[in-house]
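Excluded from the complex is one protein chain; the other protein chains are retained at their positions.
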Amino acid sequence: MLATLLATPFVLALLVGLLPDSRRRAAAWLAALAPVGGLVLLALMTPDVMSGAGVRSLVPWVPAMGLDLSLRLDGLAWMFAGLVLGIGALIVLYARYYLSAADSMPRFLSFLLLFMGAMLGMVVAGNLVLLAVFWELTSISSFLLIGFWKHRQEARDGARMALAITGAGGLALLGGVILLGRITGSYELDVVLASGPQILASPLYPYALVLVLLAVFTKSAQFPFQFWLPHAMAAPTPVSAYLHSATMVKAGVFLLARLHPALAGSDLFFYLVSGIGAITLLVGSWHAIFQHDLKGLLAYSTISHLGLITLLFGLSTPMAVVAGLFHILNHATFKASLFMAAGIIDHETGTRDMRRLGGLLRILPYTAILAIIASLAMAGVPLLNGFLSKEMFFTEALEIRGHMFMRWGITVAAVLAGAFGVAYSLRFVHDTFFGPGPVRIERTPHEPPRFMRIPVEILVILCLAVGVAPALTIAPVLRTAAEGVLGADVPYYSLSIWHGFNTPFIMSLVGLALGIALYFGIRKLIDLYGVSYDSRGRRVYEWKVAEAVRLAGKLTDRLENGSLQRYLLMVVLSALALGLVPFLSADLAFPGRSQPMPPLAWLVWGMGMVATLATVWLHRRRLLALVVMGAVGLAVSLAFVLLSAPDLALTQLLVEMVTIALMLLALNYLPPESAPEPSRLRKWRDAVIALAAGGGVAAMAYAVMTRPFDTVASEILARSLPEGGGSNVVNVILVDFRGFDTLGEIAVFGIAALVVHAMLRRARMLPERRADGPPDPLVIPNTVARLLLPLALAVSLYLFLRGHNLPGGGFIAGLVLAVPVLLQYVLSGNEYMEQRLGFDYPRVIGVGLALALATGVGSWLLGYPYMTSHTDYVAVPLLGKLPMASAMVFDIGVYLVVGAGSLLMLGMMAAVRPPLHGGAR
Amino acid sequence: MELALSVFIGTLVAAGVYLLLRARSFDIILGLTLLSYAVNLLIFSMGRLAVGKPPILDKALDPSLANHSDPLPQALVLTAIVIAFAMTAVLLVTAVRSRSDSRSDHVDGHEPPEETP
Amino acid sequence: MIQTCIDIAMGAFALAMVLNMFRLLRGSGMPDRILALDTLSVNTIALLVLAGLRESSTIYFEAAVVIAMLGFVTTIVLSKYVIRGDIVE
Amino acid sequence: MKRWLPAPLLSVTVFVVWLLLVASLEPAHVLLAAVLALVLPLVAQRLREDTAHARRPGVAARLIVVVLWDIVLSNIEVARRILGRESRMRPAFVWIPLDITNRHGISALAGIITMTPGTVSSELSPDQRHLLVHFLHLEDADAAIAHIKSRYEAPLREVFP
Amino acid sequence: MNQALEILVCVLLLSGAGFALVASWGLAKLGDIFKRLHGPTKASTLGVGGVLLAAMLWQAMQGVPSLRELLITLFLFMTAPVSAYLVARAALSSDASLRPGPPPGQDGDA
Partner (left out) sequence: MAHLPILPILLPLLAALVMLLVRTRRVAVHRFIGLLSGAGLVALAATLAVQADDGGTRVYLVGNWASHLGIALAADRLSAIMLLATSLLALPCLWFATGGWDRRAPHFHVLFQFQLMGLNGAFLTADLFNLFVFFEVLLIASYGLILSGARGARVRSGLQYVAFNITASTLYLFAVGYLYGITGALNMAEVAARVAAMPAAEAAPLQAAAGLLLVVFCAKAALLPMYFWLPETYARSPAAVAALFAVMTKLGVYTVLRVFTLVFGAEAGALANLAWPWLLPLGAATLVLATLGALAAPSLRLLAAYLVLGSAATLFIALGLASAEALGAGLYYLVHSTLVGGAMFLLADLIRRQRDNAGDSLRKLDHMKNRGLLGVLFMVAALSVAGLPPLSGFVGKFSLLAAVPGAQAAWLWPVILFTSLLVIVALASAGSQLFWREGGEPAPPGAVPRLRTPEVGATIGLLGLGVLLSVFGGPALDYTQAAGEQLMAPSAYIEAVRGALPLPGVSP
């Protein structure tokens, strides 16, 4: 049942939200179903609650985190749920008439129900994390509601501000909740509430308390976070009435009540909560006097009343708690009715500015009387509900024990605040309903529709009923709620109107008198209409946000200046740092088993060193650098040959040829020289970094090379011939042991070709230099090159076939095929080649890859893992026994991909045409 | 020999890093090419150096590291060379397109503001 | 004797390569450098063959064949660039 | 015949090259070489406009011997010049008028000139009627032209008519 | 006999190396590109050729006759002139002052 109660508003929110804007009436009816149905369910559960057993329900969600959908309806939750649903029902009714035709009724009500659900969830949550979840949900749904009139700047700003402040509180709550969970070992409320002493004794208690209080203070608009509430008044009035008087702002004090057994009882709690409450009480009520906007006044009044409630919970005595709960109810009734009245006035006159209002008693007598009664309740006039809880507050203030300073301070604050409350209530009544009539209003006001008044009437009647006969009306509710907080410790108290002519009553009277004097005195002294109060909190907030955004922007721009140079520098520096750190503490002892240098190595070494340095030296003259780098490549290849790596040497040589061709093709579209660099300092800096990097790499390379070594390769060597079927171990590794690498490698190669293809397919670019005249046919080289082609094919095939046993293999063979074809491109031109060769290279790449893939899959048929190679000697007539390794088929795939891939890249680069329009660069 | 090769690798790295930190796309490509030479030599040398012992099995010789250089790094370098080539090709084409589109071969797509040195 | 001859010959080719490097770096024109690079690779062929002789090994052969057959491609490509700018027209 | 064996000389070359590569005369390799000799020129055919039709193998053989001998001579000659005083060189360009028209012939001639005494062929005129030759040391242009034409071009015209 | 062959091998080796060295010396020493061009083209023929011949002879003497080195020679003979030709063309086109006049009987630039 509890789960149904909670689910109803959410489900209906969804349904209402899906209605089209035109279905206003349907939306209202559907929406009303939520609070009404909820109240029925709540009524059904009331006996269980009253009996003290409560209602519980548990659905696991994330048990690992102790986060479950655990619901729990005790007296406190019951009271709040009733408040949320009851006022909610009235608000839906009110909103039905309040919203203009331009507003989307379904959207509004959907948001409202969402909020209602969140609020309900929060009060019935039986798990602290779940409570925090719904807590945040109330922030989010209120964001949507405050910003409902999205075309208004102040609505958007108010919504964002509310979200930021209350959202921050929610995050703090999350922290607090986790700490409480750590202290008690559970997030379940039952456990936490039963662990009060344990919590108070924990060293984590102050942190947990402060975090939770941050949530409380932000949500309940306590000093110094109070400023968001007046700005939330940009919301439609039903929202203000509901969220910002009756329910959401009460979430904070609800949490205080909820966690009272767990957190209260320390001096820290007392000072913090009652101190902040007292300040808020004073600040709120004082500012309320100076508001011109009806809703602004009500908002500050709400702040002060919330301060009052907070203060009561801070006092922590059982009676204070009862008083706090009582005032929550009372405030909800009179404040909601006042907001609705203000909404009616706004609705009818088109303004809420008290400087333009007045004399409405004549025009809207019925509404006026309702509002006046509610205001008197707000002022704490006897026979109205506000008076009762205020009396209890005064009593409790006087009861403070052991904190002399606090007792006097709070008592004085109570009287002062009482006086301020009277003053702003007077202003509300006086400026709106009396005095000279409304000025500069657009339309003639009428009494509102019948049904729009009903909610106000109900609430005012409640104010009166409670005020006159508390014991008959509110007592059982209050007792139930108090039991929810205090358990069996609920003190004896009497809810009667008259407790005798005692100190609290005198304080009330003093406050009343002071308030009247204050209001009329101030009116005499200063032009109340001329005072304009600007929210300092808001200014600070906005300044902070703007400043934060500005700083964030500046910092981001500074860090991410779009400079690749910096990004690369960071990588290099990071690598340097992490590479060098280990050596700071270690002593660098090189084992030093260096081998003697063969004479030829000197040549290679010298050639490589000189050419490398020259490449850097000449790098700005690009063609030159390229030629010199060719010598580096040659030296590297020679080094490979010398050091027993013939396959590497071959590959390096061939790749070098193709690379140079590609680079030259590209260079034709790039400036021939690098522009000079503006900063000499940077060059030196980079040189130093480069030297450090080079030195580090070299030192480390030397250290590792001269170290004793135990490698898996010895096993590979031993098993290559018998099990891999080849004596060129490098090739056996490539096509067998690590054939999977090779599959990936040719995939990379093929993809690269496809990428080049994709990027250049339709590209038109202006070359750096266009030679005059028709291309030279280069007859002599051409003749030779064409003669060479079949011979190169033969060599390529030869290298392919024997690759498994001797240097060679698919990759090398593929390049030996591609390079002479590349030469043909160079000598005969692109058009000539496309006419004659015209392969669909992407498809050839696909075929090659498919062959490689299929070879691997073949072994599945025999029940072996992917790419298990099968070597056999096939007897072919005349030829004798030939080794046939499945790996060779794989190698054919490599061959095709490499050949087609390199030709596709070169061909695409070559086929680029100049733009249709455009001259030389 | 180990020392000489280390120094060569280090020189290649230094040269490569210096060029890598230049502002023009082609310089960076040159730098990356040098760096890939360096890394190829490095990986290769991590199998330790041996002269005249190619990892090509011979019936006369025991198939062990005493008679053959480590074939594994060689296979890795082969893969690395091929991949580096593919990457270079894509980078080149990108550099060319970038230059063509933004009218500058500066890697940041625009010429730096004039500074007085 | 043969070994000595081979060593001397290798020395001579090595020296030749040093001279090629000099021209490669010295220039002055681009054709000079291309020529130097070409000569460098031709001398490399000889060096490879000699190394094979010296160690009675065949593993140098493939590299030598490939350079002999395709080494000139680099030369042609570079020259074509100098001549026309666009190496594939 | 022409369809299946477009360039017999080339096929022979491929055949020999393959056998040289595998360094073996086993029947399997010979067979494979034969297959390749047939197939590869056909594949290469796709990229060739015309094929070399070499005639007169005797003349060709004699020319090869002459050229090989001239190569030796030219090397000695060039070495002498290089080691000698540079100021004594008299380098020059000469346009050699060509009578030979076959592309292969021209290419062979240019190659031979490059490999023989003190000459490097440097450019073919667009109409393919003149070959620009650089002489490291030239005393008499006409004599040099005549020498080249008689010693190399004439036999080449026979081989590549 | 063997002795003589060994001497022959040595002579071939040393003369080949010598020619290559001289050619590279020429490349380094001579004053302009066209003069320099002459050396290397010869080096690739006789210099390397001598070595290759020596290698074949020597291998035959070792009892492992191999003609594979012929291939290298073949390829070099085919490609070296082409390299030289293109370098010469490059030199001609990169420096107009080096270029001689058009062939006799033709006008304008070639």
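Assorted remarks:
Note that the chains take the letters A, B, C, D and E in the order they are written out, and that residue 1 is the start of every chain.
What we mean here is this: contacts are C-beta pairs under 8 Å (C-beta built on N, C-alpha and C of every residue); 3 or more make two chains touch, one makes a residue touch a chain.
Model, not experiment: these values are computed from the prediction.
Of the chains displayed, those contacted by the omitted chain across the entire assembly are A, B.
Only one residue from A:446, A:499, A:843 or A:913 touches the chain missing from this view: A:843. Within the whole complex, the absent chain has one touching residue among A:4, A:556, A:679 or A:835, and that is A:556.
The chain that is not drawn here is touched, among residues A:36, A:50, A:210 or A:564, by A:564.
The omitted chain makes contact with just one of the residues A:319, A:623 or A:700: A:700.
Contact residues of subunit A toward the unshown chain are 60-65, 67, 129, 132-134, 136-137, 140, 143, 147, 150-151, 155-156, 159-160, 163-164, 167-168, 170-172, 174-175, 178, 181-182, 204, 545, 548-549, 551-553, 555-557, 559-560, 562, 564, 566-568, 570-571, 573-575, 577-583, 585-586, 588, 697, 700-701, 703-705, 707, 709-713, 715-716, 719, 722-725, 736-741, 744-745, 747-748, 751-752, 754-755, 757-759, 761, 840, 842-843, 845-847, 849-850, 853, 856-857, 859-860, 862-873. Subunit B residues in contact with the hidden partner, per the touch definition given at the top, are 20, 25, 28, 32, 35-36, 39, 42-43, 45-47, 72-73, 76, 79-80, 83-84, 86-88, 90-91, 94-95, 97-98, 101-102, 107-109.
Here, only the chains that are shown with their structure count from here on.
The minimum number of touch steps separating subunit C from subunit D is 2. Chains that count as touching both subunit D and subunit E, per the definition above, are A.
Taking each chain's centre as the mean of its CA atoms, A is the chain most distant from subunit D.
Per-pair counts of C-beta contacts peak for the chains A-B. Averaged C-alpha coordinates put the centre of subunit B at 22 Å from the centre of subunit C.
Looking at subunit D, residues 17, 21, 110-111, 121, 126 sit in touch with two or more other chains.
Multi-chain contact residues, meaning those touching two or more other chains, occur in subunit B at positions 52, 54, 56. Taken together, the touching pairs give a contact graph of some other shape, not a line, ring, star or complete one. Listed in rising order, the residues of subunit A touching subunit E in the complex are 776, 778, 780-781, 784-785, 787-788, 791. Remark: subunit C residues 7, 10-11, 14, 17-18, 21, 24-25, 27, 30, 33-34, 37, 40-41, 44, 47-48, 51, 58-60, 62-63, 65-67, 69-71, 73-74, 76-78, 80-89 touch subunit A in the complex.
Residue ranges of subunit A in contact with subunit B, taken from their complex: 562-565, 568-569, 572, 594-598, 601-602, 605, 608-609, 612-613, 615-616, 619-620, 622, 625-626, 629, 632-633, 636, 639-640, 642-648, 651-652, 655, 658-659, 662-663, 666-667, 669-671, 674-675, 677-680, 686-687, 689-691, 693-699, 701-702, 704-706, 709, 711-714, 716-718, 720-721, 727-730, 733-734, 737-738, 741-742, 745-746, 748-749, 751-753, 755-756, 759-760, 763, 765-766, 805-807, 811, 898, 901, 905, 908-909.
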